[in-house]
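Heads up, one of the protein chains got dropped from this complex, but the rest are sitting where they should.
Think of it as A and B in the order they're written, each chain with its own count starting at 1.
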Amino acid sequence: MSQHPAHTEKEAVPHVGGSAAPLLAVDAIHKRFPGVHALKGVSFEVHAGEIHALVGENGAGKSTLMRILAGVHSPDEGTIRIDGTAVTIGSPAEGLRLGIAMVYQDTRLAPTLDVAWNLALGHEPGGAVFIDRREMDYAARAALAAVGADIDPRRMAADLSRAERQQVEIARALARRARVLILDEPTSALTLTETERLMEILSDLRARGTGIVFISHRVPEVLALADRITVLKDGEVAGEVAAAAATPQQIVEMMVGRPIGLAFPPRAEDTGEVAACLRLTGDDDAAEIVLRRGIITGFAGLQDAGQSAAARALFGDTSVAYDIEVGDARFQPRGPADALASSVVYVPADRRGEGLSESHGIRENIALPFVDKWATKGVLATGREAAEVDQASRAIGVKAPDWETPLSALSGGNQQKVVFARWGLQTADVLVFDEPTQGVDVATKLELYRLIRDRASAGAAVAVISSDLVELIGLSDRIMVFSDGRPVREVDAATATEAGLLSLAVTGGRRNESRDSEAKGARRAQFGRYGPAALLLLLVAAIFTVTAANTDFFLTPRNLGSLAGQAAPLLFAALGQMAVILLGGIDLTVGPIISLVTTIASYLLAPDAPVPAAVGIAACLGAGLAVGALNAAVIVVFRIPDLVATLGTFSVVQGLALMVRPSPGGTLDPEIAAAITERVSRLPLAFIAVVLVFLLAEAILNRGRLGARLYALGGSAEAAAVAGIRGDRLRAMAYLFSGFMAAVAGLIIAARIGSGDPQAGSAFTLASVTAVVVGGTSVFGGVGTAAGTFLGAILVVLIQNVLNQFQVSAYWQYIWTGLLTIAAVAGHGLRSPDRRRAMAARARAVFRVTQAKNLEGET
Amino acid sequence: MSTTKGTNWSRRRLMGTGLAAMGGLLLPSSMLRAQEGATLDAVGDMMSMAAKPGPYRIGFSNGFSGNSWRAMAIAALQAEAAATPDIAEFVVLDGQGDINKQVNDIETLINQGVDAILVIANSGAAVAPILRDATAEGIVTAPFNLPVDGEDWSTYVGTDPLRKGGTLGKWLSDALGGTGKIVALGGLPGNSYTAAGWEGAQAQFAPGIEVLAFRDAHWEEDRAKVVMADLIAAYPQIDGVWCDGGQVGAGAMKALLAAGRPLVPVTGDDYNGMLKLYDAEKGNHPKFDIGLMSEPTWQGIFAMRAVVSLLKGEQVPKRQVLVPKMITRNNYAQYLRPGLPDGVFTDTSLSDEELAKIFNA
Partner (left out) sequence: MAASRTALRRVLAELGAVWLAVIGLYAIASIVSPPMLQLGQVFNILQVASFLGVIALGQFVVVLSGGIDLSQAGVVTLTNIVATSVMLGEDTMILPAIAICVGLALVIGILNGAMVAVLGITPLVATLGMNALLFGSALVFTGGAPRGAGAPALDAIGNGTLGGVPVATLIWLVLAAMLWALMRQTVFGRWLYSVGGNARAAHMMGVPVERVTITAYALSTIMAAFGGLLLTAYVGNPSLGIGNQYLFTAVAAVVVGGAALSGGVGSVPATVGGAVFITVLGSFTNIVRVSTGAQFVIQGALILASVYAYRQFARRRP
């Protein structure tokens, strides 16, 4: 490797040797997993004001060591010392308390919380229940400024770029006063300027006395930044060197354990014919992207400068419009299928999200794009499949016991080899690799470079997108520089320099009004929170108006009072259900709990009850909590998925209700029943109570500590764990809450029916789920509002009442209920233009016929 | 008082009967013949209230629909409402089998200011409080078919499931000569009708009757057939089957047939499918016997008439208990309707034409 990146000046920080204890030290750590001895007596230390790089091949034990330091795993043997004192790090939260913060490769931010929340999560300013939003925003701005990040604290984490997410994570670590900052492959997703910015921040932190552990596969970067370098190999320390004295060659050979050539494969000698040509539609200034056979064209640019968009245009993505020619003919792919049929392949950067199915084996993953081509009349050619997969995997050198091994069992580098093996089966005319070496170790990287070059030599036109300019310059023949979404200039890679490319990337384009769009994004996030609720409010209002205008008895105080009374139990039950669904779960026991509570009430709240009313009510609520605890145990302790678990407990609780009271009967003490169904003028107290509970719930969700924890856990379990949220406990609490709320609903029902009935709650399970989902809560968790759930439940009850008011026949009521429910949920999908576009695209996809481009076609 | 012969009733003839019955209502504790065989016992005090000017708006909260018995009961009520000049509007709401929705429905009817509410309760306990509220507001409330707990309603018409179950139990016990092993199949889990009926039946069994199992069969042939298939496998000897519904009895017998077992004495109601099955199989199975007791689909008419009487200021008994006649091997042919679907309940006020219309809908 000839060129070093022009990173920040390395300061010569002398080690604080001997006398002062290291900030963090691990001593002779062992860690064993079933079948693997991952760490074999590793010792490692980092001092204050030091950047200590940790390098090694995939599987060398870096990740295990880091997880031990972060409190995810505990070591089998060995000690961890902080300031010379031995400590045990039992959980990420404890690690944070001890001053150790991790910044993960795939950042751990809660996607559905905004930046300020993410920064403060677990340590929000404010009171016991509610946070101080102003203080939180202020602190967020300060924390972001400290790392030089210019990010609006109100933006949703999901809307941030990877670089921005990483900046937020570092800002968070610093805001928590982390003394040791561990960064896992921090630059793998960053563009050059962003990398440079990160280096500056890290140097600054070092100067301020933070101990930094830096894990990277990019050897030049490590040499430029670190003070010391520890090389891990096969779970042992292969050596520790001072960075100033080391050479790249030396480091790599320590990592690999043998001498190795570090050169890129030689460049192409001839330029081949044009295989594809892209021109940005309607932009005459933009450079034409020409992909030639036999040539590797690198796409360079800052983060999101349009490199991937150009590549994806070849795969039918129309978010940036390109006029494309493949061969001599115009090419308008409407999706990956069209592109593949025309021998155009795009290998996405997000391997796990877009490239692979981790639950499936190597064979299935490799063969997927070809199974239909190999098949005869839709029947798989299993023999050919096995042979092709075997040959391709061997040729690439995929390491696995057999080709049925699921991808989840493979390392990142090996997974990428599977992807390469897959596309080795297609003699593509055009091949685009998006960040092909991300998260891949050095030895594998070199193999991948060779494979990419081989494809070009074999006659394919290859494009490579990489944020590692050293890699890009070394690997490519030509480099197309992108700036502000447009291709601006193509340069010869042989003469290109990082500085030159960077200057083109920064100055080559026009500045867009990015500030504006950012502000719009923030506004959309706020509107987005109450969008579903607003939509429902319109629907409810419309139903109110139409019904009031056309029926006689709807808009009477009396009927409205009844409506409120009818809605109260469902509202309680739906709020509990929502807490669970917010975490991505579901509670099917809501209905049976209501039934069970009425049966218990019919004994313990009877006029001649053996216990005082307070005890009876406590027992009813306790029953709800007990079922919640049962659900929590099955889900949290026994790890059975929520839907399956509560499908089982549904039956159990329904059975208990039938055992308590095999058939309806008993009497509730009329005084107690009257107290529960008490009304203030026409308005039931229970309804007033539930409205207050919802107001509180919405406040807690929007501004409370607990709310943020629910969103964080529902949005991403890892993010929650990193923020020190005890996911299992919170999940258990959600089920307890749901059980409790169902029990409250059960008491109201018991009071309304004045007796016990083992089927009283049968309709509530599905009604509560419907109310929550209609209210805009995502069943995947992390998104939803109490306001939406409130209106969802109101809508469910309202539909019933209105159909009665219109005297719709019993039979048609089912149909209307089904239609209105579907319409209300479908409405959410039509809310934003983005969603409407996606929907239209899906609709077109249904009718699309895949067509290979006719290469001999029109000229 | 009039009686009619045969089973091919026209509505006019029923109305004649009904009018006679109404006349009879003025005489306390009289025994009325509502249809051939069936009697209507007035029980308890006479009720009356201040007359209201007509015509009246009457609501009907039906606990659920979705079987032919309910469809026939609604049709009978609608026909009666149409033929009664005093009734201006007849509103039917459906509880969809949900106890809670039915309470909401009744609340809606109260809010709509109806003069009277007829109810077939999903749960006799659950609708009691809301009916009490309605009655307190001066609305005439008339549960029928299934009893409602307490006394806080105006008037009740229907069978007595405890007594009915007991009668069927006694018949089965007798049919087996006082000894034998039986199984019992009921309706929906946790419903009070089956519970009361089974309680009545158990009290009537001779000491020699051994109950092998009681199972819920949802008042559906398919469920009964599946449950019975399991019981057949578990118990080598089953001498009789107690059911409170004809569909369940028919399903149970079909399971015996499918298993190649002989058919045995069975109870049930006036479900045409059961009658047809008996007619077809009685020759092949010497032990096959039926003890059925109808659950008349026309009982709502008497509830409706009682309600109108009350509104007019006339006196009406608090309870009118229907005692249907037993249908056995001796008289089943009278009830059998070979040309009509299995789902018809043959003790009906509806003509064949009307039935055909309902079942063709």
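Worth a mention:
The rule is short, and it goes like this: a residue touches a chain if its C-beta (ideal position, glycine included) is under 8 Å from a C-beta of that chain, and two chains touch if they have at least 3 such contacts.
Note that this is a predicted model, so its numbers are computed, not measured.
Listed by label, the shown chains that the missing chain touches in the whole complex are A, B. In the complete complex, the residue from A:166, A:476 or A:821 that touches the missing chain is A:821. Of B:66, B:138, B:178 or B:208, it is B:66 that touches the chain left out of the display.
The omitted chain makes contact with just one of the residues A:657, A:708, A:760 or A:794: A:657.
Within the set A:241, A:375, A:606 or A:691, the residue that contacts the chain not displayed is A:375. Think of the hidden chain as still there; on chain A it touches residues 315, 335-337, 339-341, 346, 348, 353-360, 364, 367-369, 371-372, 375, 378-380, 382, 401-402, 404, 586, 634, 638-641, 643-645, 647-660, 662, 758, 766, 769-770, 773-774, 779, 809-819, 821-822, 825-826, 829, 835, 838-839, 842-843, 845-846, 848, 850. Even with one chain removed from view, chain B keeps its contact list with that chain: residues 65-68, 70-72, 74, 189-190, 213, 215-216, 218-223, 225-227, 229-236, 247, 251, 254, 257-259, 273, 341-343, 358-361.
The working rule: only the chains that are shown with their structure count from here on.
Every residue of chain A that touches chain B in the complex is listed here, in rising order: 552-553, 556, 558-559, 562, 565-566, 569, 658, 661-667, 673, 749, 752-764, 797, 800-801, 804-805, 807, 809-811, 813-814. Remark: chain B residues 62, 65, 91-94, 96-101, 103-105, 107-108, 111-113, 122-130, 149, 188-192, 194-195 touch chain A in the complex.
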